[in-house]
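Every protein chain but one is kept in place in this view of the complex.
The first chain written gets the first letter, and so on, giving A and B; residue counts start at 1 in each chain.
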Amino acid sequence: MRTVMLFRKSPDFALVLFLILISGALSVTPAQQKKSIILATTTSTEDSGLLDVLIPVFERSSGYIVKTISVGSGQALKMGEKGEADVLLSHSPDAERRLVERGFAINRRVVMHNDFVIVGPSADPAGIRNSGSAAEAFSSIARQKALFYSRSDSSGTHALEMKLWQSAGVNPEGEPWYRQTGLGMGQTLNVTAEKKGYTLSDRGTYLSLKRTLGLDTLFEGDPQLLNIYHVMEVNPARWPGVNHTGAKAFADFMVSKEAQKIIRTFGVEKFGSALFFPDAGRKDMERF
Amino acid sequence: MDLIAEGLRKAFELIVSMDREVLGITWLSLKVSGIATLISVGIGISLGMIIALTSFPGKKIVISAINTGMGLPPVVVGLFVTVFLWRNGPFGFLDLLYTPSAMIIAQVIIATPIVMGLSVAALQNLPPKLRLQILSLGATRWQMVWIMIREARLPFMAAVMAGFGGVISEIGASIMVGGNIRGYSRVLTTATVMETGRGNFDVAFALSIILLLLVFSVNYLFTMIQQRERPR
Partner (left out) sequence: MSVPEVLLAAEDIRVELGGVAVLELPSFALHESEVLSVVGPNGSGKSTLLLTLACLLRPSAGHISYRGNVLVSHDAVFRFRRRISMVFQEPLLFDTTVYKNVASGLRIRGLSRNETRDRVAKYLKCFHCEHLAQRSARKLSGGESQRISLARAFAVEPEILLLDEPFSALDPPTRHSLMHDLEAMVRETKTTTIMVTHLESEALSMSSRILVLNEGRVVQTGTPSQVMSRPSNQFVARFVGMENILEGRVISRERDGLSVAVSGRVLHSAGDAQPDEIIECCIRPENVTIDNPDAAGAGNTNRFSGTVTHIYSSGPFVKVSLDCGFHLTALVTREAFSDLRLSEGTQVSASFRPSSVHVIRRSKAELERLKS
């Protein structure tokens, strides 16, 4: 006989529960939510470790809290488009320009660049070491049907890789020697090293893993392999809710002398050479 | 194989050296999942009791919904919570996205159905007349609730452990709503995925070992509580 017995949810119980919920939620969130900036950037930028040095400097001097969300290049720019971030730091020039054209981002300024390298086994079965250009190296790889690993994750790296295949006049899609990992740069390098294949990597990630990888830099220096970083503020006219003052403060910081100095010296001690090259204010970089 | 050895060595190093960042990440994991489990247990057990002990139209549908909720993919929860919490969403004004609070909210949503479903089962497994017997002994509503919980303590503790286990190890929602921000919303699981993505397998391994140790210790504690006081 399942008749409803005298069991009612007591009001004081509900109140206690509510208090637990609220205190739980509040205890973990710092008070200064208003002074925070959401920075959308890419995983490779974060992974280089540069931001771990730059951001604390900025936070100390400005009093802002920077929330760095590192995702794929595509997602980072999308966050800007949807007003879910305040400032963007990315390295996909074409996509960035489109975003500015469409009015979602403003004040696009060049910050720095690093470059990509083509790495592979020291035996170099595809013989790309003496190629005249990156595109030529890629066509050699295709011709020799050498194992190539692609990130295939709509990252900036991947975008450049596709551009290079295009320049080489090759469509690698579906070829048995062309492998798609869908992974981040570090993991992709590991897989490439394991299988003794070729891949395109940013210098920074490669250098940080070089010791344990066993891959060599087989081709570098082509202007096409330049990876240019720009900082953009999300347009407050489009998204009034963004923290534009904070965004501008951060963007200004990135092109400031102080930040540029940090960029220039980053990695020298650890890897023997700088990972990034500061470009703020340089007229000749503005074509990118 | 030496990857595992590397990982064990690194884990030992990190723990012994009390690496500040690792300690912070571990503590945050415990705090976030601990609070989430506590809240889920509060909601799950009390609602579970109400559902199990009263009869109402549509009871079977409600229980199926709860059981379905037990298998809710965390990443789906993460997506929904993100959409609700982001700036242009209905709760954007709360500014909760990319905070540990958002992680707690997502984890509560994941754990509550687990705790609730198992609590309902635990109570429905008790003899149907037990509640009447307890009331006939003159128990107040709260005394009755307490005695019923005690009678079903074994499956209830299992429910709590299941709830905790479900959220301490989850990654999909935590990374989406938390953002894996260094020193702020980075927990063991999100840090492990990040280090793996960077190729730092030894660090990733070390973090995994620390996570396993954490989960084991907590469950050991729970099990001790569950199994105590069993007379001959």
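We adopt the following convention: contacts are C-beta pairs under 8 Å (C-beta built on N, C-alpha and C of every residue); 3 or more make two chains touch, one makes a residue touch a chain.
Since this is a predicted model, take the numbers as computed values, not measurements.
Chemist: Check each of B:L135, B:M157, B:I171 or B:L214 against the chain that is not shown and name the one that touches it.
Modeler: Spelled out, the listed residue whose C-beta touches the missing chain is B:L135.
Chemist: Looking at the whole complex, which of B:I147, B:A162 or B:L214 touches the chain that is not displayed?
Modeler: Looking across B:I147, B:A162 or B:L214, the contact with the absent chain belongs to B:I147.
Chemist: Considering the entire assembly, which residues of chain B contact the chain that has been omitted?
Modeler: Given the touch definition above, chain B has residues 127, 129-130, 132-133, 135-140, 143, 147, 150-151, 229-232 touching the missing chain.
Operating definition for what follows: only the chains that are shown with their structure count from here on.
Chemist: Per the centroid of Cα atoms for each chain, what is the distance between chain A and chain B, given in Å?
Modeler: Inter-chain centre distance comes to 32 Å.
Chemist: Given the complex with chain A, which residues does chain B contribute to the contact?
Modeler: Within the complex, chain B contacts chain A at residues 31-32, 35, 38-39, 42-43, 46, 50, 53-56, 86-88, 92, 95-101, 104-105, 131, 135, 141, 179-182, 184, 196-201.
Chemist: Which part of chain A faces chain B closely enough to touch in the complex?
Modeler: The touching residues are 2-7, 9-10, 13, 17, 20-21, 24-29, 33-34, 38, 43, 47, 52, 67-70, 82-84, 183-187, 189-190, 205, 208-209, 239, 241-242.
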